[in-house]
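Attaching a single structure in structure tokens format; questions to follow.
Just one protein chain is left out here, and the rest sit where they should.
The block that comes next holds subunit A.
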Amino acid sequence: MLVVDGIHSYYGKSHVLEGVSLEVKAGELVTLLGRNGAGKTTTLRSIAGMVRPRAGSITFEGRETVGRESFQIARSGVAFVQESRGIFGLLTVEENLRVAERKGGRWSIEDVYQMFPRLRERRRNGGRALSGGEQQMLAIARALVNDPKILLLDEPTEGLAPVIVDEIVRILRGIRESGMPVLLVEQNIAVCEKLADRHYILEQGRIVYAGSRDDFAADPAVRDRYLALSA
């Protein structure tokens, strides 16, 4: 479904991704792990067309996306929820959804209100008035009404209280069970283990590990080697 093949991305002169390859198949939830600065966000930004890889290819449903504008990639069904969440503070909750809504999509605004009753309560509130957890819910809801075929999520639980994290995990599980493929970047390993079918680990711009949920769980050395906080 989504195939990233040997991409090299740069910010100015700094070489952030040095040949990243990964794949997300239909219906899979795949996590991309790694320490800060490993290039996880840059990988997502490259897929979404916000950074243009200088080499390598990214195909989504068989079509090359490198070189296309980010709005075209979004229209083809790639929804990217950024770590900053990108909620429009000048717009109400409902307007945030309306600007993203696509008629005839799989999720309507009514559907996402059912998934996130809190958002319905706050529909007339400005985006700026939302808590971090509500912003994250709105960001996910907004991506869903945009009628995506794949969801890219960048650290959806970052900075949220444990009870809200559980709520987000529950929602992500629901999204996964609906058959929506997800590529998840997440620092919280517990969250990843609960959700993922497969894991990739990124280090210094390269994929250094790829394995199934069971392989990863059975091999604590991998975790220690690549993900433990360096002293």
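By definition in this document, a contact is a pair of C-beta atoms (placed from the backbone, for glycine too) under 8 Å apart; a residue touches a chain by one contact, two chains touch by 3 or more; residues count from 1.
Operating definition for what follows: contacts and distances are computed from a predicted model.
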Q: Match the chain absent from this complex view to the correct UniProt protein name in "Electron transfer flavoprotein subunit alpha/FixB family protein", "Simple sugar transport system permease protein", "Ion-translocating oxidoreductase complex subunit G" or "Amino acid/amide ABC transporter membrane protein 1, HAAT family".
A: "Amino acid/amide ABC transporter membrane protein 1, HAAT family"
Q. Which listed residue (A:25, A:102, A:124 or A:225) would be found touching the missing chain in the intact complex?
A. A:102
Q.
Just to verify: which one of A:41, A:65 or A:146 makes contact with the chain not shown?
A. A:146
Q | Candidates A:38, A:58 or A:74 - the one touching the absent chain | A | A:74
Q. Taking the full complex into account, what residues of subunit A touch the chain not shown?
A. 48, 50, 69-71, 74-75, 79-80, 82, 86, 88-91, 95-96, 98-100, 102, 142, 146
